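So the structure is just underneath, and the comments pick up after that.
Shown here: the complex without one of its protein chains, the others still in place.
For clarity, chains are labelled A, B and C in written order, and residue numbers in each chain start from 1.
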Amino acid sequence: MKSAYLTEREIDLELLIERVESADRGAVVTFLGTVRNHHAGREVERLEYSAYGPMAELECERIRIEAEKQWGAAVALEHRIGALGIGDVSVAIAAAAPHRDEAFTACRYVIEELKRRVPIWKREHYVDGTVAWVDPTTAVKIED
Amino acid sequence: MKSAYLTEREIDLELLIERVESADRGAVVTFLGTVRNHHAGREVERLEYSAYGPMAELECERIRIEAEKQWGAAVALEHRIGALGIGDVSVAIAAAAPHRDEAFTACRYVIEELKRRVPIWKREHYVDGTVAWVDPTTAVKIED
Amino acid sequence: MAEKLTLNVRFLARYAELVGTDSATVTLSSPASVADVLGVLRSTFPGARRLPDRPLCAINLSQVDLASPVAEGDELALLPPVAGG
Partner (left out) sequence: MAEKLTLNVRFLARYAELVGTDSATVTLSSPASVADVLGVLRSTFPGARRLPDRPLCAINLSQVDLASPVAEGDELALLPPVAGG
């Protein structure tokens, strides 16, 4: 299976943009999620993303198609899997549309749905040596 | 005067992103405006952007500071001046914030205010050989 | 004699740690629901008793609820709350 949405390598935003831009799309909105050095009050050193690969690929594909249909946009996205350090890009989305309203809305839709539906998990290593799975449903504040 | 916001050269989005990203900002939203091949029903071949340079620089600076203050974001932007062809990037904005909501909102604010306030003008050359200044206040539909 | 059905179960991420394995093959009487499979898992794997009452579940890569029926050869995945992005 060609892994179109999940990657173990560094994400190249320019490549995603190239895949969506065209002469009749005047607006491109991108979103980059990067690894922060703190989370829910704790100092993060590095983390690992893992996925239920085949389902994650399928959900990303579904979300891309939904966004493209709903806003007449062209959408590309990639999520990094494996070990990441502070500042590394974990997810990148590019949405292009004739006008900016659709590009912004499509890009926002994709990140919201990705966070809600795509089976990807995050294991954080903290500066104090401890490790924890991130659970957005129980953490006091998870909004990144 | 150092021309920080207007440029006659190709805009490098990666450089703008580098200027705003940091270890405590987990979200980066960018906007790219590109030259479309049609506008208000006419086929565009190329165009020229011109500016009231010193005021355009000042308005961009004001808008950047407003966005940074209002949403705790880091913002960078550049607008291209001179001759552009179809698909060329005319404006690029990068907004980084700890969380995505602020990054999206700051980025959107900057492009809306830029289009409303920054003294930049666009002269379109159409495929039929005619030329026109674009006037968003009179055009039937200008929304790009 | 009741018909039997066999399916593959995947435990993802933290659930693999809880249960102590990342996959299992379960055989039970047909017809059966996702909830029935969870019952079998809880009686087979002590660690599975620590799963939430209503974990996120997917059959063959699509999300389902506990009442959904399972069929011969299905892949049932138990998913912790997702945390991508």
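Keep in mind that, in the parts below, a residue touches a chain if its C-beta (ideal position, glycine included) is under 8 Å from a C-beta of that chain, and two chains touch if they have at least 3 such contacts.
Keep in mind it's a predicted model, so treat the numbers as computed, not measured.
Visitor: According to the contact rule at the top, which chains on display are touched by the left-out chain?
Guide: Looking at the complete complex, the unshown chain comes into contact with B.
Visitor: Pick from B:11, B:29 or B:120: which residue touches the chain that isn't shown?
Guide: B:120
Visitor: Provide the residue numbers of subunit B that touch the chain removed from this figure.
Guide: Per the touch rule, subunit B residues meeting the hidden chain are 33, 49-52, 54-56, 58, 79, 90-91, 111, 114-123, 133-138, 142, 144.
As a convention for this text, only the chains that are shown with their structure count from here on.
Visitor: Spell out the chains that contact subunit A while also contacting subunit C.
Guide: Under the touch definition, subunit A and subunit C have no mutual neighbours whatsoever.
Visitor: Quick check: which two chains are joined by the most contacting C-beta pairs?
Guide: A-B
Visitor: How big is the gap, in whole Å, between where the Cα atoms of subunit A centre and where those of subunit C centre?
Guide: The mean C-alpha positions of subunit A and subunit C differ by 27 Å.
Visitor: Provide the C-alpha centroid distance between subunit A and subunit B, rounded to the nearest whole angstrom.
Guide: Measuring from centre to centre gives 24 Å for this pair.
Visitor: Whole-Å distance, subunit B centre to subunit C centre, using C-alpha means?
Guide: Those two chain centres are 51 Å apart.
Visitor: Return the residues of subunit C touching two or more other chains; collapse runs of consecutive numbers into ranges.
Guide: In subunit C, nothing touches at least two other chains.
Visitor: Would you please write down the residue numbers of subunit A that are in contact with two or more other chains?
Guide: Correct list: 33, 111, 144.
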